[in-house]
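Below is a structure I'd like to ask you about.
A single protein chain has been omitted; all remaining protein chains appear in their positions.
Showing chain A:
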Amino acid sequence: MKENLYQYILGIADNSLILGQRLGELCGHGPSLETDIACTNISLDLLGQVRNYYQYAAKIANDGRTEDDIAMLRNEREYLNVLLVEQPNTDFGYIIARQFLFDVYHLMFLNELQKSNDLTLSAIATKSIKEVSYHQRFSSDWIKRLGDGTEESRSRIQSAIDELWTYTDELFHLTEADEVMVSEGIGVDVTKLKEHYYKKVNDILEEATIQVPESKYFQKGGKKGIHTEHMGYILTDLQYMQRTYPNMEW
């Protein structure tokens, strides 16, 4: 029971941690001052949210590890985030496409998590929803601007959507821990969000005059700890300080 809950919390938290790390890479490197701050704000929102999850995970694990140990010191195979969030900041189109494809899912997920029997998880969900609503507004607006913008912006956002589409299906897979949590009324049955998700995403893409990809071939693995080649590099950055100077504090 506790092991499943622990795994379940990590599954949620790792998505936001790794996406937050990706967005954090833009600090000082965004395409304009304004978008730089917007993306790093979203990064900070996500990192703030994951602290709540990792604190809770530390309490459940009850083995002396802190939230930092859990967030920073696992090996690659122990991170349970979906493949989508670890994809690189290839260009601003990819940054927005990745964000958009995740935000639509994230908001739907939190709306359901609010109804969880687990009061801590439902409280974290309620607290996070306002932030994530803004993330979705930001990324959806940019999807429309880029799609319905210049020839170049349109072709770049189309490539990004085409390229990242293959990672969307995994959002709706249930792991073994997920299944147990769903049966106990703690976890969200994400399979039920799938139809609504694609409808919402497709509507916004169509409004943005972006073609909805037709590919039916989807990648998976992240939820089981099997990641793309990018993940090791992310962890190298993320974990550098703690690996080099163990137990250091600010």
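The working rule: a residue touches a chain if its C-beta (ideal position, glycine included) is under 8 Å from a C-beta of that chain, and two chains touch if they have at least 3 such contacts; residues count from 1.
Going forward, contacts and distances are computed from a predicted model.
Its UniProt record calls the unshown chain "1,2-phenylacetyl-CoA epoxidase subunit PaaB", which is the correct pick from "ABC transporter, permease protein", "Cytochrome c assembly protein domain-containing protein", "Sarcosine oxidase subunit delta" or "1,2-phenylacetyl-CoA epoxidase subunit PaaB". When the full complex is taken into account, the listed residue touching the unshown chain is A:A38, out of A:A38, A:V190 or A:L205. Within the full complex, the residue among A:F138, A:F172 or A:Y197 touching the omitted chain is A:F138.
Mapped onto chain A, contacts with the missing chain fall at residues 32-35, 37-38, 41, 137-138, 141, 145.
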